[in-house]
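First, the structure itself, so that you have it in front of you.
Removed: one protein chain of the complex. Kept in place: all other protein chains.
Labels run A and B following the written order; every chain starts at residue 1.
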Amino acid sequence: MNQNKLTRLFVASVAMLVMLFSAGVAAESDWRRPWGVNLPQGVTSLSEVSYSMHMLTFWIVTVIGIVVFAGVFFSVWKFRKSQGAKPATWHHSTAVEIVWTAVPFLILLGIAIPATQAMIKMEDTSGYEMTVKVTGYQWMWEYEYLDEDIQFFSRLDRDSDRARQRNPEIRPRDVEHYLLNVDNPLVVPVNTKIRFLLTANDVIHSWWVPELGWKKDTIPGFINEAWAEIREPGTYRGQCAELCGRDHGFMPIVVVAKTQEDYELWVAEQQEDANGEVAADDEDLSDMGMDELMAIGEGVYGNQCMACHQAGGEGMGDMFPALVGSEKVLGDRDEYKSILIDGVSGTSMQSFANLSNQELAGVLTYVRNAWGNDEDGEVVFQPADVDAAR
Amino acid sequence: MSSHSKDAYFVPEDSRWPVFGVPGMVLLAAGFSIYLNGGSSGMPMMIVGAIITLMMTVMWFRDVIIEDVTGKYNAQVDMSYRQGMAWFIFSEVMFFAAFFGALFYARVFSIPWLSGADPATSQFLWDSVSLAWPTAGPGFLDLDYTPMGAWALPTINTMILLTSGVTLTIAHHAMKHNDRRKIILGLAATVLLGAIFMSVQIYEYVHAYQDLNLRMDTGIYGSTFFMLTGFHGLHVTLGAIALFVILLRVMRGHFTAEKHFGFEAAAWYWHFVDVVWLILFVFVYVI
Partner (left out) sequence: MTATTHDTHDAHHHGPPPGFFKRWLFTTNHKDLGVLYMLFGLLMFFVGGAMAMVIRAELFQPGLNLVDPHFFNQMTTMHALVMIFGAVMPAFTGLANWLIPVQIGAPDMALPRINNWAFWLLPAGFVLLLATLFLPGGAPAGGWTMYPPLVLQLGDSFPFLIFAVHILGISSIMGSINIVATILNMRAPGMTLMKMPLFVWAWLITAFLIVAVMPVLAGAVTMLLTDQYFGTSFFSAAGGGDPVMFQHIFWFFGHPEVYILILPAFGIVSAIIPTFARKPLFGYSSMVYATASIAFLSFIVWGHHMFTVGMPLAGQLFFMYATMLVAVPTGVKIFNWMATMWQGSMTFETPMLFSIAFVLLFTIGGLSGVMLALAPVDLQYHDTYFVVAHFHYVLVTGAVFSIMAAVYFWLPKWTGNMYDEKLGKWHFWLSTITVNVLFFPQHFLGLAGMPRRIPDYAVQFAEFNMISSIGGFAFGLSQLLFVYIIVKCVRGGEKATSEVWEGARGLEWTLPSPAPYHTFETPPVVK
């Protein structure tokens, strides 16, 4: 290939990339689908603001980019020695330098004004109608409805969790909303100015649902504020957006926006549940065999506990205690059960009461007997034991 | 090297000290790491590493001094050393800036935020406690400690350090007039004052730990107090050692009224340590 052809090829490929991008934007490709290329327009007034600021600057910088590319390519095409170009000798011009200092400055000024207005709007949490406190944990979210006395944890859903293992039983592609689904979503009403109070319990996380138009870090020991007023009922998905350790990629966020009536129904339901303690399900409480318990337990351990306590139960540094030879595990049965059922407050060892009795019995048995913890003989926990301890 | 003319820029042909000393630094760092991780081999490694690093420093400076004394350095080399020292001190200034920045941030931002300037944080996480500097933070309210006062010993110590700056300047003037006796007196006084300063600092630390219950883990106040004064103390010690070496060199007659950059470098360093102290005194002790 000669030089000319190469250059044309290069021009063509760059032009194609630019076109691809623009075409995608023009088609408003759905960001939630494969080949999505652009920010969502979202469902709040803030997301509208960020989207329009984004499009505005996108077009401005695209034009600037085209000017630069065009200028360089024109020179390359026109002033080449092989075409007999003779070099000029000038190397200075105050006038043009002033122009290309001033023009970009003015362009930036033009962007800065709407950006400032947008920023002021984003920070204005006044006039809120309800408050949700969000707390990040390694690796789940806690939601507290300060006005409703509702509180719960929200983790990666079971299907995603199974599919994200090495050599999984189900493939990621077969899971609906792989990595973007949780067990208990945050439920909120539409058309209500919600104030979010964000904090974290262990390390920094960041709460981000693109369709709400912002993300905000959750800092341990401090509370950040943000707000949203969702226009459309629907399900909005996001993820933790600050590196928070091993399972940072696996702490999604789901917000379900309901109409005011549906929301109130939901609230009533929640409060009932809370009064009736753990939903009195007709779960099978009959005794199980050791092998069965160990098998269930190993699975639960891999999904729920391994991230912190590590594959061999050896723990990690000072943060996560070893379970091998742990006094808590080998000691008093009730205390051991309560660590799992109630959690250890103020630490990332949260309550696992959301697991079923069989699962809890399994993991209790597993941890108590695995890795040589059964030196003093086999100790078994049955679903009925767990149920009684709840 | 002999082939260099007197006015050529001196370029040492090779130097074994860096390559000799760098493994020492690795040992020092790795040993300290292992020690912090609770490994038993850490401490011996550290010691070996420290010895090697120290040897590198000594041998290296020895080479430099020999070259200097044998007249290998022309005015341009002298200028390079000046530049080098000046920028090195600038980098030290920036190192301290990080810690002063932390102090500033804690006092102007984080403490007020934790105690009400940021209502949600204070209300929901820290029971709306109110904090005033000095403080060990909202998590250590029942910690019983006494902040370090400014006016007794620290003030005296400030005077001591300032005086040492004066004695050093006296020595410098004497240097320019070739008054050996006065140089030695001035330098010796400076080193001595530095040593007194350090003794008082050590006394203050003991006092803080034993009587005031003021410790490194006394929240942000203890953290900033001990880190700033501690790193300053470390620099005073280094500066005093440098001045002491210079004192020995003066006694050996290494310097002349015209050419005494070694002296000046150590003096610059000392004045830098002095100025840091003044800022520190104001922001850590007084305000």
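Before moving on, here are some points about what is shown:
To be clear about the criterion, contacts are C-beta pairs under 8 Å (C-beta built on N, C-alpha and C of every residue); 3 or more make two chains touch, one makes a residue touch a chain.
Keep in mind the model is a prediction, meaning the values are calculated, not measured.
Contact with the chain that does not appear here is found for just one residue of A:T44, A:S154, A:S206 or A:S326, A:S206. Where subunit A meets the omitted chain, the residues involved are 3, 6-7, 10, 13-14, 17, 21, 24, 31-40, 49-50, 53-54, 57-58, 61-62, 64-65, 68-69, 71-72, 75-76, 79-82, 85-93, 96-97, 100-101, 104-105, 108, 111-112, 115-116, 118-120, 122-123, 163-166, 168, 171-173, 177-180, 202-204, 206, 208, 210, 213-217, 219-222, 224-225, 238-250, 316-317, 319. With the whole complex as reference, residues 3-5, 7-9, 11-19, 21-23, 25-26, 29-30, 32-33, 36-37, 60, 76, 79-81, 83-84, 87-88, 90-92, 94-99, 101-102, 105-106, 109-111, 113-114, 125, 131, 135-140, 215-217, 219-224, 226-227 of subunit B touch the missing chain.
As a working rule, only the chains that are shown with their structure count from here on.
Between the CA-based centres of subunit A and subunit B the separation comes to 45 Å, rounded to the whole angstrom. Within the complex formed with subunit B, the residues of subunit A that make contact are 133, 197, 199, 221-223, 225.
Those residues of subunit B that touch subunit A in the complex are listed here as 113-114, 118, 120-121, 124-125.
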